[in-house]
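Before I ask anything, let me first share the structure, which is written out below as structure tokens.
As you look at this complex, bear in mind that one protein chain is not there, while each of the others sits in place.
Now for chain A:
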Amino acid sequence: MSVFVTQLFNGLSLGSIMLFIAIGLAITFGLMGVINMAHGELIMVGAYATYVVQQFFAQYAPQSMDYYYIIAIPVSFFVSALLGLGLEKSLIRHLYHRPLDSLLATWGVSLILQQMARTIFGAPNVAVLPPEWLDGGVHVAGMVFPYKRLFILAFVAVSIFALYMYLNKTAAGRRIRAVTLNRDMAACLGISTQKVDAYAFAIGSGFAGLAGCALTLLGPIGPTIGTYYIVDAFMVVILGGVGKLIGTVLGAFGIGLIGTLTEYSTSATMAKVITFALIIVFLQWKPSGLVSMKTRSLD
């Protein structure tokens, strides 16, 4: 029983991380149809932003080191969001109707960002020390639930809730949804689709930054941290179905649970292979993913 609960918890924990790395993609890929291969590097930027905030605190305010993480969360969001906004204005804007080209161009961006990180922070990984109040864990009936993982779960839940409220309850969020559903009609109704695209891309990038901030709790960070996660993130979005947030949530927790359950019975390598194989098999049955927008268009 306790083994089962632990595995379930690990699955949820992995799922929440998957969700975090994929949610930004769900916006840029799902809503806008842009393949942003630099998404992983935006995660890296968020992680390094957290590292910089920590270094800053260690240098100038060592007495309040406990709270650096609270500052790091908005900082990582805004740094990545600004970078994303700049990227949209300079590059993505030209590629909206050429998804395969956007893939190549953003891959180029990701290479440049990686090299810049290597030049600024050095090639070896840097360690971010999690705040002390996240050490330890809750003990329940002989099982340990680490605070870090619980914190990430809560962090993801709050972020997703905030995103949901933004998209559904605010005027700006509704404009994003309107453009997603029918770009031409939204434009006819007077919505500036260019502006909406730019904001949506910035928000998606900001969520990548938040994911990077969360990843610093789990281990050291390096210039290539993004490439580890990018394929997983795309798998989550494809499995979940494009265009609906709830699909991404289901896809992430589905992959997280499958991953930890197969890892328990085989090895980490085989778990990855089996998970991906199951996704490919599943797509044979439902090519548009778990939850997809109904459409009657042909292409």
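Note that in this section a residue touches a chain if its C-beta (ideal position, glycine included) is under 8 Å from a C-beta of that chain, and two chains touch if they have at least 3 such contacts; residues count from 1.
In this section, contacts and distances are computed from a predicted model.
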| item | value |
| --- | --- |
| Name per UniProt, for the chain absent here [options: "Ion-translocating oxidoreductase complex subunit C", "Heterodisulfide reductase subunit C", "Urea ABC transporter, permease protein UrtC" or "Formate dehydrogenase accessory protein FdhE"] | "Urea ABC transporter, permease protein UrtC" |
| Touch with the omitted chain, as defined above, among A:V3, A:L100 or A:C188 | A:L100 |
| Candidates A:I70, A:L189 or A:M270 - the one touching the absent chain | A:M270 |
| Sole contact to the chain not displayed, among A:V5, A:I112 or A:V138 | A:I112 |
| Sites on chain A contacted by the missing partner chain, in the whole complex | 35, 91, 94-95, 99-105, 107-112, 114-116, 118-119, 227, 231, 234-235, 238, 267-270, 272-273, 276-277, 279-280, 283-284, 287, 298-299 |
